[in-house]
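Structure first, then comments.
Omission of a single protein chain aside, the complex is shown with its protein chains in their original locations.
Chain nomenclature is as follows: A and B, assigned in order of appearance, with residue numbering initiated at 1 for each chain independently.
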Amino acid sequence: MTGPLLEVRDLCVEFPTRHGALRALDGVSFDIAPGEILGIVGESGAGKSLAGAAIVGLLEPPGRVCGGRILFDGQRIDDLPPAAMRRLRGKQIGAIFQDPLTALDPLYSIGHQLVETLRTHLPLDAAQARERAIELLRRAGLPAAEARLGQYPHEFSGGMRQRVVIALALAGEPRLIIADEPTTALDVAVQAQVIQLLRGLTQESGASVMLITHDMGVIAETCDRVAVMYAGRVVEVGPVEAVIHHPAHPYTAALMASVPTLADAGGRLAQIEGALPRPDEIPAGCAFHPRCPKASQRCGQERPELALVLRTRAACWWPMVEGPAA
Amino acid sequence: MSARDAADGAGRADAGTAWVEARGLGRTFTLDTPWTDRLLRRTGARQVHAVDDVSFTIARGRTLALVGESGCGKSTLARLMVGLDVPTRGSAWLAGADVRATLGGAPDAARAMRRRMQMIFQDPFASLNPRWRIGDIVAEPLLEQGLILPAQAAERVAALLAAVGLRGADVRRFPHQFSGGQRQRISIARAISTRPEFLVCDEPTSSLDVSVQAQVLNLMVDLQRERALTCLFISHNLVVVRYVADDVGVMYLGRLVELAPKPEIFHAPRHPYTRMLLAAVPDPRARERPRAPVIGEMPDPLAPPAGCAFHPRCPHANARCRDERPALLPSGAVQVACHAVEEGRL
Partner (left out) sequence: MTLPTPGAATSPRARWRRLVASDLWHDFTRSPLPMLAAAIALLCLGGALFAPWLAPHDPFDLARLDLADSHLPPAWLADGRATYVLGTDDQGRDILSALLYGARISLTVGLCSVGLSVLMGVTAGLLAGFLGGVVDALLMRLCDVMLSFPPILVALFIDGVGRLLFPQARDLLAFAVLILALTLTDWVRYARMVRAATLVERHKEYVQAARLVGVSTWRLLRRHVLPNVLGPVLVLATIQVGQAIVTEATLSFLGVGVPPTNPSLGTLIRVGNDFLYAGEWWITLFPGIALVLIAMSVNLLGDWLRDALNPRLR
């Protein structure tokens, strides 16, 4: 299998409002190779969930894709009719959402939902699907899987529900999984378990993962590559180790510096001045320039494109090229 | 009582008086079971011990952080400390007076007590009335407690907003026009408006983005230092607590399992649960990964394990742990509720 599994090129998503169209995603481009875990990291409003939704074809109207291309396995999928998109979803592209409570239908048992998903995407009869479901639950780390088939979502804890959701996402044996903040609603201790599970299962099946999160810690321990988003644009992309320890974009560096860790002295947290721009107030040129300590006049006029800087690609006129950030 | 004296000792590094105190606080919630169930199936009234015999002290001007996962009772404890809820056992004390008794007693004393306490809540969306302008929201405590005249309100509010980094022109806007981080700042402005002496912060940064969290935490640390506030800081994130706390307490299923000064907790955690929490913390810049695996999940609070609540998940549990509930005992400068530590096995 040559070439990337998923290619996103200059994706633009806008929301028409009475004040004109709001660009929520503005020229987003990245690739995911087969078997790779790509992290999409950014703060609220950066557009990362929108990117995931656009790829899976679940953009909520009035939002719409207004530019760019999405290619899955070489075929364009952003202009597919809804029926074809539905077939693609679940079978080739699986999705895991943030809130496990709402991802599962509370009125049906876990077993029912699993079997239904399996039989929709794979040619199995009821008994085979049931066996498969038990196996999936077991691989998802749920003890006493067979007994659990008849239970309902509310009888599970948050962490277990998320495991079931992961099992459901993997049921159709998809080649790409979009995971939108899968651990945010979980406790720290349970997060570690779920992340390990996700990583293990996808490595086994060879699926690629697009992991959307705001938690850099999760990115660091799960992903192969990471794309940093800010105000609807990708500002840096590269191997995880390079982006975290040698960021080239000032935003990435500032973001890393503001993450509380056990390693530093525990005095004052480094903070970024100002606030994330609202979608209707995105500055001209580089979106980050009002908050950037290195901004120059060019930054306010011309928008930088992603360009290779050492080991990562960063969209910055003055990338940081020497040494690791604080 | 030796445990309480020991609590006094561990809660301060210097010889300050116990300004804020929790004495054997307990809060039990009884769930409604239909009488048919109770009759036919003989299920007793189900109870959740959200807070179970918690004692600690905070010296004046210091910050105690309480850490634990969701469901461990820390929010309930926060409400008990400011009198928003009535304890089923024990009592909360502020400046030598029983909080609940004072609030329910003479109006003057109650008002004086209320003026000393304030709270910052977790959800920036639900903690501000969506129908009120933020100028009114920030001014409400001042006006309600009769600390200023309505005519002076505008000026005071402008000063408070400036103190938290918001513009004076924002006074007429509504909460939904602000971001989560800005809303927390408004909450902070409201909380410090009456110049309280005791501030309870219930997970104030949990719903905020990383960079916003940094701003808000820095702001809170600055304000606390400027105004010499005594703080109770509740969080599920052990790492965040490092930047704001002087002492740290760890809670599990409503019980306090460890209470220690900050350096001790992070460099020499005693209780197995504390160690587990620390090991589970994600550190993006740590070179060694993955994190240590965490065993099991929080048990159902309706059916807590017998003996030590943590024993099903503890690698060091023995028979005694299954039968006997450990008491919070001093171990050096630290208090730990663990048989293994007491017996010297850890």
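By our rule, a contact is a pair of C-beta atoms (placed from the backbone, for glycine too) under 8 Å apart; a residue touches a chain by one contact, two chains touch by 3 or more.
The structure displayed is predicted, hence computed values, not measured ones.
Undergrad: I'd like the shown chains that the missing chain touches, ordered by label.
TA: Within the full complex, the chain left out of view touches B.
Undergrad: Touch as defined at the start, partner being the missing chain; which of B:82, B:219 or B:260 qualifies?
TA: B:82
Undergrad: Quick one: say which of B:49, B:74 or B:114 touches the chain that got left out.
TA: The single option touching the absent chain is B:114.
Undergrad: Can you tell me which of B:109, B:154, B:306 or B:319 touches the chain that was removed from the display?
TA: That would be B:154, which touches the missing chain.
Undergrad: Kindly note down the residues of subunit B that lie in touch with the hidden chain.
TA: Its contact residues with the unshown chain are 79, 82-84, 110-111, 114, 117-119, 121-123, 126-133, 135-137, 139-141, 144-145, 150, 153-154, 157, 169, 171-172, 187, 190, 194.
Criterion: only the chains that are shown with their structure count from here on.
Undergrad: Could you work out how far the Cα centre of subunit A sits from that of subunit B, in whole Å?
TA: Centres of subunit A and subunit B (C-alpha means) sit 32 Å apart.
Undergrad: In the complex formed with subunit A, which residues of subunit B make contact?
TA: Listed in rising order, the residues are 69-70, 179-182, 209-215, 217-218, 221, 236-240, 242-243, 262, 266, 276-278, 280-286, 289-294, 297-298.
Undergrad: For subunit A, which residues are in contact with subunit B within the complex?
TA: It comes out as residues 43-44, 157, 159-160, 187-193, 196, 214-221, 244-245, 254-256, 258-263, 266-272, 275-276.
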